[in-house]
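Quick one: this structure, given as structure tokens, is what I'll be asking you about.
Only a single protein chain was left out; the remaining protein chains are all shown in position.
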Amino acid sequence: MSPDGGLSIVGTVLAVAVGCAAASLWLLLPRGESGLRERAARRFGMLLGAVALGLFVATGHRLGGVGEEATFLVVSLVAVIGAAATIVTRSPVYSAIWFALALAGVAGVLLVLGAQFLGVATIVVYAGAILVMFLFVLMLAQPTGMASYDRVSNEPLLSAVAGAVLLGLLTLFIGRLSAGPPSCCAVPTKAAALAGANRPTDESDEADAASEPAAADTPNTPALAGTPSAAAGSSPTTHRPSPPDMLARDHVARLGGELFGRHLLAVEAAGVLLLVALIGSIAIVSRTPPEERLEARPRRASA
Amino acid sequence: MTPAPLVLDGLVVGAMLFALGLVGILARRNLIVMFLSAELMLQGVSVSLVSWSRHHGDWGGQMLVIFVLTVAACEAAVALVFVLQAFARTGRLDSAAWQSLRESNLPRVVDHELPASDAEALQFPRLTPAGVQPEIDEDEALEREHV
Partner (left out) sequence: MVDLDPKTLLVLVPALPLAGAILTVALGRLLGPRAHWPAVLSIAAAAVAAVTLLVGLGREVASSADHDHAASPVELTPVTLWQWASIPDAYQPAAATGLDLGDDLTAKAEGLPAAIPFTIGIDLRLDPLTAVMLAVITCVGLLVAIYSIGYMHDDPGYPRFFALVAAFVFSMAMLVAASNFLLVYVFWEAVGACSYLLIGFWFRKPSASAAAKKAFLVNRVGDFGLAVAVFLLWMTYGTLNFHDTLLADGSPLPGILGMERLADPSGYVAGGVGTAICLLLLLAACGKSAQLPLHVWLPDAMEGPTPASALIHAATMVTAGVYLVARCAPLYVACPAALTVVSIVGATTALVAALIGTVQNDLKRVLAYSTISQLGYMFASLGTGTLLGFTAAIFHLVTHAFFKALLFLGAGSVMHAMGGVIDMRRFGGLRRVMPITAATFLVGSLALAGIAPFAGFFSKDEILASLHARGWPDAHTEHHDADPHEGHAGLDLPAAAAFQAVSFRSESDGSAGGADESASTFRTLYWMSLFTAFLTAFYTFRAVFMTFTGPTRVPDEAGHHAHESPPVMTWPLIVLAVAATVSGWWLFSTHALADFLAATPSLTAPAVAATATPHAFHLDLALQGTFAAVAGIVLAAAGHFGRRSDGPQPERYLGPFETLFAHRFFIDEIYTALIVRPLEFVAMLSAWFDRSVVDGLVDFVARIPWGIGAVVRRLQSGLVQRYAVAGALGTLLIVLMLAWRLRG
């Protein structure tokens, strides 16, 4: 997408971003400090984190022009900041709440990407069920005051470097994806293979698609840019089907059809898995360690 | 075929979430926070999967995310039970409380002296475990840091 010169600039920016991210994470992670030092480190870490985020956004801008999609930018920023706060907050309770915020961001990202059902499901399942469970556990197993293990980290520097380098690598590869068709991605789209199967259901959409030619630039670059609403009706005028299908109005219905059609067996298996997890948790939680049981009985008898 | 910008951005966001989750799970010692970090990594993967799903125009990615949600729920249920059990044994949510795998002649790793924290201890609502109040074991209570 960008020429070689652009790529080298992008690479430099990316390297600075990775460095800033690592430093910021290291500063933000609890390292057993206290008082002014800790506060100063956190402030500086936040600053660096903001810089790193900005740099990543900038590279993203250069790479894909995300800045043009304000919604996406906002939700993704919420998600990333929430995630970063989750892992750097000392108190596990605040961590959980920051995690909820990150979840909201992720749900937004999913919505922007056209997965309405998943966005909602994430909120419902995670924020509504899992996170609440976490909070319950925290309330059950909460030490009084600030625990020492919340104030120190395990190998903060190495961990921060590991995370930042991973992020840099992934960003680099994603940038390569945009730079040109690398060999690793030259797989034929599954959509093409499914074209015949989807054909009959596409009939109704094709009329709408014809009325909005803006999205259909070329047959070979499907219009992925745009909000769901914008892309809802965008479907190729050619025989190539697909991505737009997923953004159709009956998106959830199609998802359900797919889920309970092709993946019925997996759904059943997932159900069994849930049941097993349920029974297993109950079994484990109701079991006291044998030595405790042995010790507990005579003591209780004496008392 | 070059992926569209939005997909790329989705991938970047997914990568960020995954990397942050990784840092959390590697660095934080609180078991609950570690699990939150694990969930963050799952979120990152989910975002990536949805991006690719959109790119390929295939439902497979979204399907996978649904199952990721399922598995995450199961995992949370079972893992939190383990966390509770661990807390019941040590009175801590510390991953460093278990060091039995170390070489037999090495000393136990303990946190070096921490400066006193000036942050006020926050009080959150607590739940008492249901059932008969267990006898308090003095030895065990001594081992515990804060209970």
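A and B are the chain letters, set down in written order, and residue numbers restart from 1 in every chain.
By our rule, a residue touches a chain if its C-beta (ideal position, glycine included) is under 8 Å from a C-beta of that chain, and two chains touch if they have at least 3 such contacts.
Worth saying up front: this structure is predicted, and the values here are computed from it rather than measured.
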item: Per the touch definition above, residue among B:I25, B:V50 or B:I66 touching the missing chain; value: B:I25
item: Residue touching the undisplayed chain, where the options are A:A58, A:L73, A:V165 or A:V252; value: A:V165
item: Interface with the unshown chain - residue positions in chain B; value: 22, 25-27, 29, 95-96, 98-103, 105-106, 109
item: Touch list for chain A against the chain that is not drawn; value: 154-155, 158-159, 162, 165-166, 169, 172-173
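In this text, only the chains that are shown with their structure count from here on.
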item: Whole-Å gap separating chain A and chain B, where each centre is the average of the chain's CA atoms; value: 15
item: Chain B-touching residues of chain A, taken from the complex the two chains share; value: 1, 21, 25, 29-30, 32-35, 56, 60, 63-66, 69, 72, 76, 79-80, 83-84, 86-87, 90-93, 95-96, 99, 102-103, 106, 109-110, 112-115, 117-118, 121-122, 125-126, 129-130, 133-134, 136-156, 158-160, 162-164, 166-167, 170-171, 174, 177-178, 180-181, 185, 189-191, 194, 220-226, 241-246, 254-255, 258-259, 262-263, 266, 270, 273-274, 276-278, 280-281, 284-285, 289, 295-296, 299-300, 303
item: Residue ranges of chain B in contact with chain A within the complex; value: 1-13, 15-24, 26-30, 32-33, 35-37, 39-40, 43, 46-47, 50-51, 53-60, 62-63, 65-67, 69-78, 80-85, 87, 89, 91-96, 111-112, 114-119, 121-122, 124-127, 129, 134-135, 137, 145-147
